[in-house]
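Yeah, one chain of the complex is gone here, protein chain that is, but the others are all in their spots.
By letter and in written order, the chains are A and B; residue numbering begins at 1 in each of them.
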Amino acid sequence: MHKNYSLYINKISKRFGKQLLFRDITFNAETGESFFITGPNGSGKSTMLQIIAGVQKSTEGEIIFSSEKKEIPAEERFTHFGFASPAVNPYDMLTASENIRFAASGVNGDRIDEMLHLFGLYPHRSKHVGLYSSGMKQRLRLIIAMIDSPGILLLDEPSSYLDSSGKDILFSEIEKIREETIIIIATNEHEEIKLCGKGIDIAEQTI
Amino acid sequence: MQSRLFKNLRKDFLIEFRNRSAMNISFAFAGITTLSVSLACGGASLTPQIHSVLLWIIIFFSGMSGLSHIFIREEEERTSLFLALHSDAENIYLSKLIFNIILFACITALVTPLYLFFMQVMPVYRLYFILTASAGSLAVASITTILGAMVAKAESRGSLFTVISFPVMIPVLWISIQLTSDSLEGGSPPELRSLLFLLAFSGVIISVSYLTFKFIWTEQ
Partner (left out) sequence: MLIYRLVFIFMPVVIYMSFMWAPPAAILGDASRILYFHVPVAWVSVAAFIVSGIQSILFLVSENKRREREYMAYNSAAAGMVFTILTVITGSIWAKLSWGSYWNWDPRETSIVVLMLIYIAYLSLYSSLKEHPNRGGISSVYLIIAMITMPFFIFIIPRIYSSLHPDTIINQEGKIHLEAAMRITLFASIVTFTLLYGYIYRLMNRISRLEIKAEEKHYDI
């Protein structure tokens, strides 16, 4: 059922206005691999993830994302990606399950309930997200990123705001889907870096 | 992709309906402007020309007060990234356009009868009057949707919205004012061509917006 994806990041640079954020980032990843991006605060980790997800454009360089050798254009990339980041805010005026239904592309109610149970949000599923704590919001972001079982999972500081039980759930979920997914984590946490086979320091450009 | 459009629309209507304050304020603004105009005129007898100018000024500013909200909300609540990650630009544009057309149709449907009631005027060509109000408000909604998307990304949104909307809106206002004045006055029946003009204008604006929206929404 799962397709094989591959991702080539070739010499990506990003400027904000006139300021250079990073330059010549190159790496690639295949399904089954997990990859980390580290770097000091403000070095552009989150921006890098957004560029991969296709919601921002790089100043230079190219990203080739293909499934079974067929290239997927940037506009369609979002259907293959799961993305969780503190910058992604679900709608405050919707409940958790409404937010998930909005984000997911055609999954049934059982799958949604299962994920809500897993991340411990089931009792709160019909509360408006505006009333959630930061930790609960983070759990919701992770559910939204993983609900469609995406080919590529991009996680930006996934364990931020999470308590220890939340982290345990996250890490065991990552273990479960590792074989079928490309996982890219932007983080400075040792626990998360340990999850990944290889990685890059965006400031030093060392792999 | 059809269902994507439906999901976006459902989300917008749910959010706006639960947080009614923004919509209520738009309606209140439209109603109060109409009332205050009729209060200020105090039963003075005005020519059809002036009636239609007043009516369209009210409609224009009601649109200015309410129609950029649907995009600005995404920026203010910082949800635009969430939206961009789960929908393509075309469906975002279409859902916001449909929302704005419906909202503005409701606003016009509130303003126009109120105006006629308080100012004690009755159009001679009623069908033309209704058609003009509908076609004019369609044109206003289609212009403000794309311009609202631009303004949402800029600073000092409220006043900028009026500044950038006005020059593009002038043709619509002129034609609508003329048609409304004709249908209030009687005499020679209003021109069908001018009505078609309004529809053609909306059509051109909507298709160009549909093609160019992604340049506003995603970074180039």
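Operating definition for what follows: a residue touches a chain if its C-beta (ideal position, glycine included) is under 8 Å from a C-beta of that chain, and two chains touch if they have at least 3 such contacts.
Values in this document were obtained by computation on a predicted structure and should not be read as measured data.
Touching the missing chain, out of B:W56, B:F82, B:Y115 or B:F197, is residue B:F197.
Of B:S45, B:Q120 or B:S156, it is B:S156 that touches the chain left out of the display.
For chain B, the residues in touch with the chain missing from this view are 143, 146-147, 150, 153-156, 160, 163-164, 166-168, 170-171, 174-175, 178, 197, 201, 204-205, 208-209, 212-213, 215-216, 218-220.
To be clear about the criterion, only the chains that are shown with their structure count from here on.
Mean C-alpha positions place chain A and chain B at a centre distance of 38 Å.
For chain A in complex with chain B, the residues that touch the partner chain are 50, 53, 55-57, 75-76, 78, 81, 83, 85, 87-94, 98, 101-103, 105-106, 128. Residues 3-4, 7-8, 10-11, 14-15, 18-19, 77-79, 81-82, 84-89, 214, 218-220 of chain B are the ones touching chain A in the complex.
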